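Please read the structure below before turning to the comments.
The complex appears here without one of its protein chains, the remainder shown in place.
Here is chain A:
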Amino acid sequence: MTFTPPSARPAAPAQTSARPVVPTLPAAELFTLPGGLTLAAQPRAGAAFAVSLRLPWGSAHDPLGLEGTAGVLEEWLFKGAGGRGARSLANAFDALGLRRGGGVGAEATRLSLSGLNADLPAALHLLADVVCRPELPEAEVPVLTDLARQDLEGLQDTPEERLALHTRTEVFGGPRSAAVGHAALAGYGHPVSGTHAGLSAINAATLRAAHARWGAQGSLLAVVADLSAGEILEQVEAAFGDWQPGAVPKATEPHFHAGVRSHLYHPGSEQTHLSLSWPSVGADHPDYLPSQLALTAFSGGSASRLFHAVREERGLAYAAQASSLLLGSQGFWQLGAASTPARAQETLDVLLAETERLRAGLSAHEFERAQRGLLTGLAFSEEGLRARASAMLRDLVLLGRLREPGELHAQLRAITHEEVNAYLAALPDPLPDAALVTLGRAPLHLSTRELSA
């Protein structure tokens, strides 16, 4: 089957005036403040601003034995700051009509705000109060660790969340031996809520020690507002100028457990859920963009290989998808699906067959669709205020600099069909190393190949 985009086009109107000109953003600028905070300032016309602060401390940086530290600390920051109690801090955010976002992830903690332009200086001061001058009331610690414990237990009740939790532990869990000699980090094996043991060991003193580490050093602030880059810098300096450096951020790497097979009995689920992971390339690898393009063809839309084979052709599952996971400097592919028990083994078999078939390469049309998909996605990430702030943070984390306008667009355009197929042809069979975690009433088997081996 070949597909050519429809050739019939509405005739252009006689008066050719109004085809809109797509606006382009002025260049963003980078600044480093004395404490070490990196500011990415993006001037952008409009009534609203977006601010996103990324602290390089996530749940993977929780000290070993104190799992849950980052999650509890982030909550603690909002229990009063800058001389205000918890209620009056919440009221101060409301008084400015600010929308709050962010949260703790494995790699980092993000605090985001958006609001109307006139309120940017006050919003930056509030954010700086929360980060640099929190009250940290001791009486809140037992409440917050207990809330984290409740959240952790809640993850057991939903099949999808329980599978994700079990996958973390079984596939990415355990500290790296390289951390010996330093204060060991807990790594990627636990959720942001922590572990029961970790939450029992956390107290006000351990949290204060963590807060002392969270400083300007390695932190990134993206601001998108209707101001010049210089004006944005001035406002940020006024709010964050005296932020102390804190500790040197530590890199942490996942401990991938190749070949794991694990099943979790979960009688409450009417479906068998599966998660299949294997190592791929990291973001700094020359094959990263070709791999992303291949992933888009594999699982990036309604005509993608997995969606077509599992859902469209066979009706085996509501969703079956592959995604890429970046942990530390490493990359992984992760496949997931859920089907009722009678069909779950067939779903897994189809996923495996499609994985094998992918190595034979993409057709020209598949390549073209995937490339267009990535290019269109770029336009969306330039357009929204908050999306632009996130894109700048991503550039800084992955590249250590901001991409030039049009740079990624040109890189994506430059990828050739041959290049992607050469990348796929050179891939080793991922299945021997792949980690399979399943959840439901009965386990699944990876392949007849494996069983007969």
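Following the convention adopted for this analysis, a residue touches a chain if its C-beta (ideal position, glycine included) is under 8 Å from a C-beta of that chain, and two chains touch if they have at least 3 such contacts; residues count from 1.
In this section, contacts and distances are computed from a predicted model.
Of the candidates "Zinc protease", "Putative ABC transport system ATP-binding protein", "Phosphoribosylformylglycinamidine synthase subunit PurQ" or "nitrile hydratase", the chain left out of this view carries the UniProt protein name "Zinc protease".
Only one residue from A:L144, A:V192, A:L274 or A:A322 touches the chain missing from this view: A:L144. Of the options A:S59, A:S114, A:T167 or A:S390, the residue whose C-beta touches the omitted chain is A:S114. From the options A:R99, A:R357, A:R413 or A:H445, the residue with contact to the chain not on display is A:R99. For the chain left out of this panel, the touching residue among A:A90, A:A247 or A:L431 is A:A90. Residues of chain A that touch the chain left out of view are 1, 3, 5-6, 8-10, 12-13, 15, 18-20, 22-23, 45-48, 86-87, 90-91, 93-95, 97-100, 114-116, 142-144, 146-147, 150-151, 153-154, 156-159, 267-271, 300-304, 307-308, 311-318, 338-340, 343, 365, 368-369, 372-373, 375-377, 379-380, 382-387.
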